[in-house]
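The complex appears here without one of its protein chains, the remainder shown in place.
For reference, chains read A and B in written order, and residue numbers begin at 1 within each chain.
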Amino acid sequence: MLQLVVGQLLNGIIVGTLYAIIALGVTLTFGITGIVNFALGAFMMLGAYVTWYLSDGAGVAYPIAVPLAVACIALLGLLVDQALFRFTRNNLINGLIVSIGLISVLVAVVLMIWTTTPQNMHYVLPGVFRVGGVIVPKMKAVVFVVLLLVILFTYGALTRTWAGRAAYAYAQKPEAAALMGVRTGVLQAGVAAYAAGLAGLGGGLYASLYSITPEIGSAYILKGVEAAILAGIGSIMGSFVGGIIIGVAEGVGSIFLPSAYNDAYGLVLLVLILLFKPAGLFANR
Amino acid sequence: MKHLLWIPLLAVPFVVHDNVVLTILVFTFIAGILAVSFNLVFGFTGQLSLFHAAAFGLSAYATYLSMIHLGISFWLGMIVGVLFVTLISVVIGAICFRFNLRELYFAIVTLAFSELIRLVILNWNSFTNGSLGINFTLTPTLWVPGRGVIPVTGTLMWYYLSLVAVALAVFGYSRIVHSWMGRCFASIRLNDELADTLGIDVFRYKLVSFVAGNIGAAIAGSLYSFYISYIDPNYFSLDQSLAIIAMALLGGREFVAAPIVGALVLTALPHVINVNAEARLLIYGLILILTILLMPRGIVGLLARQRRAA
Partner (left out) sequence: MLLEVRNLTKRFGGLTAVSDMSFALDEGDIVGIFGPNGSGKTTLLNLISGVYEPTAGQLVWQGRELAGCKPHRIAEAGIVKTFQNPQLFGELSVHDNIAIAGHLRLKRQAGWRRIATLFPLRGKASADLEPRIDHILRLCRLEAFRDAPAASLSYGGEKMLGVAMALMCEPRLLLLDEPGSGLGHDEIRNLDEVLRDLRAHGTTLCVIDHRVGFLGKLADRAIVIHHGAKIAEGPPDDVLRDHAVIEAYLGRSHA
């Protein structure tokens, strides 16, 4: 029994990091451009498909396919930001609708090219680690480490580099930052591309673990938004913790309740936390 | 006012005999009730509620289940559905507004409640038949002088039933919007902190608006499910909520009846553009994007602006 719980716990942590990377994208986008971009889920899905296509279709080695996919998705995120989201800055509702429209467009394109048939990537890193009787697939551990490093890197970049602190300053007081020479247009475009890249990374890693369909984006963006909000939108490390909380809650919860209720844990936690701490768990940036 | 537009609609079935067109109109009218009632909460009071589809679905299930288990008529069943939705709306609304959730947080929490309800419906197989949904043959019945009680079947009868329903809905919501209550809703949309200091009980009015809107969704849910004789948990999906928002935005937020235009376009679209499902999804997405960016006031808003300029 203990083994089961620990196993689910570890699994939950790993799944939680996937939620966290999306949550990070959500929080960055909201802080700098003032909208929640639901299309990050679609970007994740695209990241998965592009990675799979490069790796299984074009024969590119996986460790190269992923960064390539990330770059593609980041570029797409930039294009879409400049063409569309540039006109919905700080307008939550307009941004929401545009992102939904964008999701439909992206999902439609993927459906046309690859249909709904689930695709499976070849095993990138077969084999498992045995940790005291608990089995952890090696690839999952790799995914966890990569995502954790990226999140830490993001946190470091935001707090220690000039560009990062400029971003922080902007998120706190846009007008003041602009007056001090922060090029807000460039900043917003940059964050949009970066957030898309994060989502793409999540997708590329996801592809090595699970089968992919055009629908995977929607569940992840929902969990990502949940994690970002329950942690307090604007908190970088908070999105990590939020993702983990939801992942673990689902993992451990599925031992006791039918897995059909999995999606509910995140929701219930979210509602409870918002009611008692309306700004989220880690409200102050 | 625009009351005159209703008259030609009464005459349509005498001129148009194509069943597909009439069916589209039935769906449009029912979706119109959904969109118009949503617009009260969203367009007039400024609250982005993602619970509307849940109210729609809850009433559908409540109506059917109460008819089966209590043996009552459709109309009583619909009242049960409306009452049930009212109760749930009061509870959820009170929770949300009591804790003063705003904008994004309000949207997400209403979405959370909607999803939770969907999960319950999906898994309570014994009562709701879970993901398989419910196929049934029950229909609403009407008492007609001279003929007694007859079932409502066929496109023609549904056309007039849904037309009357949407007309009543528009009338009702129009009265609300133009009443003192409607002014309070507008003040909340425009500047709710200011409204509070002027003596307007923001909590109460937000709650009333939320419940009043959901009642419309409930009525639409009962009608819709009995028109297609099928209910399933997809009624509660996020996609449904998003489609409702799209209708309100496409039609226009400023006028009570404008969302019906949005409902018409989105309902008729799959039939007018005869391509496969993926292409339709693509076009749907493009419409959403182009509407928001180019026509933020919706179709009706755009026409109104042009008429004023002329």
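As a working rule, a contact is a pair of C-beta atoms (placed from the backbone, for glycine too) under 8 Å apart; a residue touches a chain by one contact, two chains touch by 3 or more.
Quick caveat, the model's predicted, so the values are computed rather than measured.
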- Give the labels of the shown chains that the missing chain contacts, considering the complete complex. B
- Note on the structure: Of the candidates B:68, B:198 or B:290, the residue in contact with the absent chain is B:198
- Using the touch definition up top, pick the residue from B:187, B:267 or B:291 that touches the left-out chain. B:187
- Which of B:19, B:73, B:179 or B:276 touches the missing chain? It is B:179
- Task: Touching the hidden chain in the full complex, which residues of chain B are there? Just list them.
- Result: 175-176, 178-181, 183-184, 186-187, 190-191, 193-203
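Everything below uses one rule, namely that only the chains that are shown with their structure count from here on.
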- Message: Residue numbers of chain A touching chain B in their complex, please.
- Response: 36, 84, 87-88, 92-94, 96-98, 100-109, 111-112, 218, 222, 225-226, 229, 233, 258, 260-261, 263-264, 267-268, 270-271, 274-275, 278
- Mind listing the chain B positions that touch chain A in their complex? 48, 95, 99-101, 103-105, 107-109, 112-113, 115-116, 119, 122-123, 238, 242, 245-246, 249, 277-279, 281-282, 284-289, 291-293, 296
